[in-house]
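Let's look at chain A:
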Amino acid sequence: MTTPFREILKRKDFVVTAEAAPVKGSSVSKTVEHITLLKDKVDGLNVTDNQSSVMRYPSLGICLLIKEHGGEPVLQVTCRDRNRLAIQADLLFAYSRGINNVVCLTGDSVDVGDHKEAKQVFDLDSVQLIHLVHTLNSGKDMAGNELDGGVDFCIGTTATPSADPLEPQLIKVEKKLKAGVSFIQTQAVYEFDELKRFTEFVRNIDEKVKILAGIVPVISAKMAAYMNDNVPGIFIPQHLIDELAQAPKGTGIAKGIEIAARMIRQVKEEEVCDGVHIMFIGREERVPEILEAAGLL
Partner candidate 1 sequence: MIIAERKPMEEIKQAMAPYKKVLVAGCGTCVTVCWVGGEKEVEILASQLRLARSAEGNEIVTLEATVERQCEKEMVTELKDKVAEVEAVLSLACGAGVQTMAELFEDKPIFPAVNTTFIGMPEKEGLWVEMCGACGDCFLDRTGGICPIVRCAKGLLNGPCGGTRKGGKCEIDPEKDCAWVLIYRRLEKQGRLDLMREYNPPKNFRAVKRPGRIQAVKI
Partner candidate 2 sequence: METRIGIFLCNCGGGMKNIDFDAVAEKVARMPGVTCVNLVSHLCLDEGREKMIASIREENLDRVIVAACSPEFKEHIFRQALEDAGLNGHLLAMANIREQCSWAHEGDVTEKAVELIKMATNRARLLQPLERKELPVNREVLVIGGGFSAIDTALHLSRLGLRTTLLEKEAVLGTGTGEWQSLHGFDNSSMTAAVEGDRNIDVLASARMTAAEGTIGDFTVTITREGEEISRKYGAIVLATGFRTELAPTSTLKLRTQAEPISGISIVSQEQLFHMLHNSIVEAKPRTIGFMFDFSDENSRFPTLTTLNNALAAKNKWGSEIYIFCKNVKVDSEGAEKLYREARECGVVFLKCETTPRMSMDNGRVAVEARDVFLGEDTVIACDLLVAEELLLPIAGTETLSSLLNIRLDSRGFYQDENVHLYPVASEKKGVFVIGWCRGNLDMGRVLTDISSVVMSVHGLLSSGKILVEVERVKVDPQKCVACLTCIRVCPHGAIQLVRVDGDKEVAGISDLACDACGICSAICPAKAIKFQGYRDEEILAQIEAIGES
Partner candidate 3 sequence: MNGCIVAFCCEHSAYPAADLAGRLRLHYPESLRVIRVPCAGRVDVIHILKAFENGASAVLVLGCEDGACHHITGNTRAKERVKYCNMLLKEVEVDGRPVAMFNLSPNTPHKFVRAVNEITKIIKESGR
């Protein structure tokens, strides 16, 4: 029996979660492999919700698989694809099947995804979504109706510490904290000082909230440049791009893992955050190497 994520956040000094990206299609065997490989090495497996607006297997479905295979799922819910009715319904279903952790986020615009002509919903925004989960936790739905069997979610959200300008982002983080979250997982960060500045800001508002630093290994200078141009909210500094460019051919992944592990170590040693959230999209099988290099195994 795994420990509920809520308990881990309370007890553990350094929390580690990893992302399990859903597949495009119905074949989940590979995902099951990743789940089996990672479930005991990390404290929670976090499932994205049509990430980058690319249609995939549902977050909820993968969370069920994680649950079935004995892992601790963290359900990501975006506001892009569902209105308030659908979101509430999904959350009721999730809770009834033992999925008790939810990350509330806005979601990327459909313009960046593979169904650009879709109508994007955004009936709610991420702050309102956090409020909504609290409402459900209190035994009522958004319209004020009593629920027959309530829910009790552990609520998390996301933030972008490297945004420019930062101040408007921080105001939004402040609103999220006031709405009440147990943890924040950040967008990928590459500058330690940015992370430090961000956590100081959060600590000033909420001492108890757990902050998990987002780690996305970059495996080539080309990928870094691509991400800078195309992935919303990601800013990879030039010195890292240079470091990657200098890595000998064929050692890109190793270099990426090295850089990621270095960041994790620094985060842990300087006690800047309460943990990390590792997103090695498409290379989930190599997450253990990062954990090992960072001394987390």
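Criterion: contacts are C-beta pairs under 8 Å (C-beta built on N, C-alpha and C of every residue); 3 or more make two chains touch, one makes a residue touch a chain; residues count from 1.
The candidate set was assembled so that all candidates are chains of the complex that A comes from, given by their letters.
Bear in mind that the values here come from a model prediction, so they are computed numbers and not experimental data.
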| item | value |
| --- | --- |
| Candidate from this complex that touches chain A, chosen among 1, 2 or 3 | 1 |
| Residue ranges of chain A touching candidate 1 (in the complex, touch as defined) | 79-80, 84, 105-109, 111-112, 120, 122-128, 131-132, 142, 158-160, 163-165, 167-169, 171-172, 174-175, 178-179, 187, 232-233, 235 |
